[in-house]
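Note that this complex is displayed minus one protein chain, with the remaining chains in position.
Letters A, B and C mark the chains in the order given here, with residues in each chain numbered from 1 onward.
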Amino acid sequence: MKAGKFLFFILCLHVSLAVIAASLQTCPADIGKGCGDDWEGEFFPGIPKIKYEGPSSKSPLAFKWYNGEEEILGKKMKDWMRFSVAFWHTFRGTGGDPFGAPTKMWPWEDGTNSVAMAKRRMRANFEFIDKLGVELWCFHDRDIAPDGATLEESNANLDEVVALAKELQGKKIHPLWGTSQLFMHPRYMHGGATSSELGVYAYAAAQVKKAMEVTHYLGGENYVFWGGREGYQTLLNTDMERELNHMARFLEAAVAYKKKIGFNGTLLIEPKPQEPTKHQYDWDAATAANFLRKYGLIGEFKLNIECNHATLSGHSCHHELETARINGLLGNIDANTGDPQIGWDTDQFLTDIGEATMVMLSVVRNGGLAPGGFNFDAKLRRESTDVEDLFIAHISGMDTLARGLRNVAKLIEDGSLAELVRKRYQSFDTELGALIEAGKADFEQLEKKAMEWGEPKVPSAKQELAEMIFQSAL
Amino acid sequence: MKAGKFLFFILCLHVSLAVIAASLQTCPADIGKGCGDDWEGEFFPGIPKIKYEGPSSKSPLAFKWYNGEEEILGKKMKDWMRFSVAFWHTFRGTGGDPFGAPTKMWPWEDGTNSVAMAKRRMRANFEFIDKLGVELWCFHDRDIAPDGATLEESNANLDEVVALAKELQGKKIHPLWGTSQLFMHPRYMHGGATSSELGVYAYAAAQVKKAMEVTHYLGGENYVFWGGREGYQTLLNTDMERELNHMARFLEAAVAYKKKIGFNGTLLIEPKPQEPTKHQYDWDAATAANFLRKYGLIGEFKLNIECNHATLSGHSCHHELETARINGLLGNIDANTGDPQIGWDTDQFLTDIGEATMVMLSVVRNGGLAPGGFNFDAKLRRESTDVEDLFIAHISGMDTLARGLRNVAKLIEDGSLAELVRKRYQSFDTELGALIEAGKADFEQLEKKAMEWGEPKVPSAKQELAEMIFQSAL
Amino acid sequence: MKAGKFLFFILCLHVSLAVIAASLQTCPADIGKGCGDDWEGEFFPGIPKIKYEGPSSKSPLAFKWYNGEEEILGKKMKDWMRFSVAFWHTFRGTGGDPFGAPTKMWPWEDGTNSVAMAKRRMRANFEFIDKLGVELWCFHDRDIAPDGATLEESNANLDEVVALAKELQGKKIHPLWGTSQLFMHPRYMHGGATSSELGVYAYAAAQVKKAMEVTHYLGGENYVFWGGREGYQTLLNTDMERELNHMARFLEAAVAYKKKIGFNGTLLIEPKPQEPTKHQYDWDAATAANFLRKYGLIGEFKLNIECNHATLSGHSCHHELETARINGLLGNIDANTGDPQIGWDTDQFLTDIGEATMVMLSVVRNGGLAPGGFNFDAKLRRESTDVEDLFIAHISGMDTLARGLRNVAKLIEDGSLAELVRKRYQSFDTELGALIEAGKADFEQLEKKAMEWGEPKVPSAKQELAEMIFQSAL
Partner (left out) sequence: MKAGKFLFFILCLHVSLAVIAASLQTCPADIGKGCGDDWEGEFFPGIPKIKYEGPSSKSPLAFKWYNGEEEILGKKMKDWMRFSVAFWHTFRGTGGDPFGAPTKMWPWEDGTNSVAMAKRRMRANFEFIDKLGVELWCFHDRDIAPDGATLEESNANLDEVVALAKELQGKKIHPLWGTSQLFMHPRYMHGGATSSELGVYAYAAAQVKKAMEVTHYLGGENYVFWGGREGYQTLLNTDMERELNHMARFLEAAVAYKKKIGFNGTLLIEPKPQEPTKHQYDWDAATAANFLRKYGLIGEFKLNIECNHATLSGHSCHHELETARINGLLGNIDANTGDPQIGWDTDQFLTDIGEATMVMLSVVRNGGLAPGGFNFDAKLRRESTDVEDLFIAHISGMDTLARGLRNVAKLIEDGSLAELVRKRYQSFDTELGALIEAGKADFEQLEKKAMEWGEPKVPSAKQELAEMIFQSAL
C-alpha cells in the first residue's frame, strides 16, 4: 500500500466514528476554543475532582469506599490498589461490536486519527487521570499514536505523542505498563510471534522493541505481552509445536533486549483462553507457567491475571490469582469481570462485592502487587454513551475493590476463617507430617502407619460455615 | 467399624443391585450350572467371537472397520490401537446416577461382593476379552476385589483375585495398566494424596503401593494416577499450595517405590478439569505438565488423555493429544467421548468419525502409543440393559477408531493436507527462519529486516480448503 | 421380583449407609434411649432454637438478617419468605455422588429403610423445623416412606408415615408442597409420563394420584411436577412428539384428579434443562410455558423456579423469575444456587447477596409468592458431615435471602433505580406511545412519523449507574 492510500485509510476509519458521534452530541464549543484541532478547554467540564464521601453518599461522582490515603492492614489503600486507567478502553473504545457500528462520540474527537488528535486525546487522558485521582496509566502503542505508512513513520508518530505524554505525566504520574498492539492490523491475522509468516514475526519484533523503549522512557514499571492472536483457529492447518517454539524465541529476544536497554520493569504475560482465536496459547495461568518452565523463561516473566479471562477459561478469578501466586507469578491484575452466562470477553467493570473480596484476599496474601497494580481493562457498555459514564464506571470499579479490601480486613480481624483452614490441616503439623512435607516418608513407612492406625477419622470440611463467615464480612 | 458390620455393608451394597436385577432378568440357569457361586457355564452364551466382516456387514456383532491383523501405515491395526477393556465400567458399572438407582442386572451377579463373586466376575471379564478379540485390560484395585474390614484384609482379597486373573490371562493377555481407586470410600472425601488428613494420605500411599505391586505382578505395562478427588470444592476452606506440595511428595514416593520393586512400566497422570470436585488439580494436559515441571517430575510421568475430560476442560480432544505430544507426554488414551452440550463426564463410546480421525492423526504422529494404548474408559448408557449392549458398544467404539485410522491413511496417501501446512510455514524454511528458530535473531536484526521489507504479504490460511480435504477423507 | 427379595434390597440399600456411617461417628446413646428403633431423645441435642441476633452476632447458630416477625415493605419477613425445609435433601441426602459412596451418618439412622425408621426420621424433621423456626416443609413420597414390594404396600407405608406427619405437624406446620419421586427406581429409567413403556406410564399415574391425595390430606398448598427423567438421552431412539403428547395427557389427568378430590392447591412445573437426561422437556420457564400453552394447560399450572436450574439453562436466576412472572406463572422458588463454573446441578445454599437481592426484587414485584414460597432445595456439600452443618446451611441460606429483602427495601426507599428505568421508557408515555401499545399504530403511520422526525436521539442506557446504585444497596 502506498503511503497516501494508507493515510487515507487511517483518516477514514476514525473520521467515521467521530462524524457519527457528532450527529448525536454537540460539541461543547462554549467551554473551550472549539472542537477542532485547537481544543484548549477542559475536556470534562461538568466533572469535579472525585472525592471520598463515605458509604452514605448518594453522589455518583464520589467515592463511597475508596479513600486512597486511608491506611488498611498497614498500608495506604492507594498502595494496595495501585489503580491504573487503560488508555485504549477509555479513550479508544468506540462501542463497536461484531453486529454494530461505533456509538461513542466524545466531544473532543474531531474525526481524524491525526497526530494532533492523538495529542489532544492524550490531554484528555491526563485530565481524566487527574480528576479520578489515580497515578498510573496503561497503553497500547498503536492506540496512543496513529499507524504511519511505514514502520519508521509509525515510530515517529509514537515518539511525538510519547513526548507529550512524558510532559503531561509530570512527576506524579507514570505508566503501570505499556504494551504493543499486535492484533488489529490485517498483517497480524495469523498472529505476531506465532504468525506463519516470517515477515510478520520480524515486524512484530520491531514493534515490541519500540514499545519497550517508549515504556522505559515514560518510566513504566512493567511491560505486558497480551498474545492478541497468538493461537490457532483450527489445528488442521496449524503446526502448533513450531508456533510455540517461535513464541519462545520471541520472548527470549524480548528478555535480551530489555536487559540491553536497562529496562528493569517486570515482563508480564496475560493469559486468555479464547477469542479472537479458537485457542489462545496463553490459555490460563497454569498453561502460561508450563510454557515458561518448558522454555526456561520462568524467572523472567510474571503473569497479568484478568478476571474475565479467568472465568472464560473455566476457573474462578480467585483460582487464577492463587495459581499465579503459588507459582510465584502474580504480577498484575486486569480488574474487570465477565457475565457468568456469557461465553465471550465482556470486559465489564467489576461490581460484585464477593468476587472483589476474594480478589483482594489474594492480593493481601501476595503482600500487594507492586511493581504491578490494578489496571482497569474494562470498558463501558456499548449503550453507555455519556461522558460521565466513563467516570461512573471507574468510580464503581474502584469502590468495589476498595470494599473488597475493607472486607478482607474484617475477615483477618475476625480470624475465624483462617482458623477454620488452619485446623483442617493440623494433622500435618506433626512429626510425620513434617517428614512427609520434607519428602522423607516413603510408601513402606506410610503403609506401616496406615495399618497401625486402621480406618482414619475424617472430619467435616465445614464449607457452609466458611461461606457464612465470608458472607458476614461483606 | 467392626469387621462384621463392614462385611454386612459390603454385602448389602451389592446384594441390592443383584436383587433388583434379578427381578427384571431371569438367570440363564439352563446354560450353566446356575446363578449361584458355582457358576461354570459360559457368561455370554449367545455371543460369538467377534470377527471382521467389512463395511457391508449388517451384523451388530461383527467388526466393519477393525481388522486387527491388517497392516495400515506399516503396522498391524491391533498394534496401532492396542485396545483395552476397562474392568470397572464393563463389569462394575451399575447404571446408577445422581438421580437413579442401579439398572444393570447381569445374570452372573449373585448380589454379593464376596471374593467368590469377584472371581466369577473376573472369569466373565476374560471371556468378554476373548470374544472381543483384544489382549489388554485395565483395572482399579477396589473394583476387582472387595474392600475388607482392614487394609490387610483388603490386600488379601486383592491377592486372591489377582492370582486368578494371572492364571486367566495366560500368555496372551495382560494389563495395559492398573490403578488404585481413591475416591469412592468416604475416607477419601477430601482427596487421597491431597486430603487434609494425614491418616488418609498414609492410607492412600499404602493402597497405591499395593496396586503398583499387583500391576507389576500381572505384567501391566503402565500405572495410572487418576486424581479422583485431588482438588477442591471451595478455595475458602482450602490451602491449595500445601495440598499441591503433598501431591508432589506422594508422586515422588511412587516413583521411588516403582524403582525399588523393579517395575518398568510408565507412570501416567490423567488430566480432568472438574467432577467430582469443583476444581481437579490435574485440570488439563498443560496444567499437569506445569505441575510435573515445577516439582521436577517431568521425566518420570506421561499423560493419559481422555477425550471427554478434554472437552470438559474447554479443549478439543485433538488439542489435548497434541499438547501432550509436543510436551513429550502422550502416553495413553482413554477412548471415549462426551456430549458437546453436556457439562459433566458422560463417558460415552466414541462414534464420531471426524473426531476419531483427528485422534488417530495424533497417534500416528506419535508413532503409536506403546507401551500405552487405547483404554475404553466408556460406559453403557444407564438405559442400555442387555448383555449384548456391552459388545455392541465396544465393537462400535473399536470400529470408529479403526475407521479413523483408515482415514488417516487416506489423508497421508493423498498428501494435500500436509502440503497445505508445509506451505503455510515455508517462509521460515529460509536462512533467517533458521536463525530465528536457533534463537540467534535479536530484535535489532529483526527490526532492520522489517524496515527493509516494508509491509509483509500475508496469504490466506485456507481453513475451508483444509476442512474440505479432511472431510473428503472420511 | 418377589416381595421378600425386594424388601431385602430396600433394607440393604439403607443399611449400607448407616453401617458405614456408624464406623465414623458414635451413636449419642447418652442423650436418648439409644440408636435403635426406640430412639426417643432429642435429635439435635446441642442445637438451640435459632433466634435473630442481628448483623453483629458472631454465632453460627443465630440469624443475623432474618427476623420473621419484623415488618418490611408492609409485610412480615416470614410472609415474604415462606421458607420451607426440603425433607429429601435434609433427611435423605447421603452425600453420595457419581464417584463416591455416602458420607452422611446421622446418629438417628439405624441402617434400615423400615417404616419405623421412616417415622423416627419424620420426628427428626419436625424437631429440625421447630428449631429452625419455619412453618413449612416439602416432601417426595418415596423419600418419606419406604417403597414396598407392591404398589399397595408402598401406599400403605406412605399412609402410615403420613399419619404420623399429620400428627406432628400440629396446627402450625403444613407442607408448602408435595410431589412424587419418579426417577430413582429403574422402572423410571426412560421417564414416568414420557416413558416408552405404557406400564410405567400407568404406574407413574398411580403414584402421582396417591401423592396428590396425601399432599391434600396434609394440608399442602401446592403440588409439584419435577420432570425427573421426562426427557431424552438421544433423539436417535426417541419419538419426542409422542412423548410430549403423553406428558400433556398425563398432566390433563392430574388436573382432573385434583378437581375430583377437591384439592385447591396450585399445580407447579419445575423447569430444568438437563441432568439426568441430555434434554429435559421442561428446559426453562419459556419452554414450560410453551408446552402449557400448546396443550391448553396454561391456566392450570404455575412454575417452580430453581436458581441452579436457571443458570444451567443459560439464564440468570433473575431472568427466569421475571420470565415466569410476566407470563403470570411465578408460583414458587427453589432457593438454591449453582457454581458459575460447574455444568451440573450442585444445589448449594445461596450465599450470594447480589443474587439474593435480585431474587427478592422479583418476589416483591410479584407481591410475594403465596400460596407458594421458598423451598430449600439445597443440600450440604458431600464433605460437610456434622449435624450442625444442617443448621448452619439453612441459617446461611435464610439470612442471605433476608438480606436480599432488606436490600430491596433500601432500593425502593432510595427510588433512584426505579426512576432510571421509568425515564428510559418515557418516550412511550405519550399519545403515540399509547397508540402503539394499544396495537393501533400501523406501519404507514409509523413510517410517516419516522420521516417527519428524522434521525432519532438515543440516550445512554446508564448500565454502570444502575449497577452502582444496585451495589450501593447491598
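Observations on the model:
In the analysis below, a contact is a pair of C-beta atoms (placed from the backbone, for glycine too) under 8 Å apart; a residue touches a chain by one contact, two chains touch by 3 or more.
This one's a predicted model, so the numbers in the text were calculated from it and none came from an experiment.
In the complete complex, the residue from B:150, B:384 or B:445 that touches the missing chain is B:384. Annotation for subunit A: contacts to the undisplayed chain at residues 1-2, 5-6, 8-9, 11-13, 15-16, 19-20, 22-24, 95-103, 183-186, 188-190, 228-229, 233, 274-276, 278, 312, 339, 341-345, 381-383, 385. Along subunit C, the points of touch with the absent chain fall at residues 1, 150-152, 186-187, 189-190, 195-203, 205-206, 208-210, 233-242, 244-246, 249, 252-254, 256-257, 273-274, 279, 283-284, 286-287, 289-291, 293-294, 313-316, 318-319, 322-323, 326-327, 358, 417, 420-421, 424-425, 427-428, 430, 432-433, 436-437, 439, 441-444, 446-447, 449-451, 453-459, 461-463, 466-467, 470.
Listed by residue number, the positions of subunit B touching the unshown chain are 23-24, 55, 58, 60, 64, 311, 314-316, 340-341, 349, 351-354, 380-381, 383-386, 389, 392-393, 395-396, 399-400, 414, 416, 455, 457-465, 467-468, 470-472, 474.
Operating definition for what follows: only the chains that are shown with their structure count from here on.
Centroids built from CA atoms put subunit C at 38 Å from subunit B.
Chain centres here are Cα means. That of subunit A falls 39 Å from that of subunit B.
Looking at subunit A, residues 314-316, 455, 457-459, 461-463, 467, 470 sit in touch with two or more other chains.
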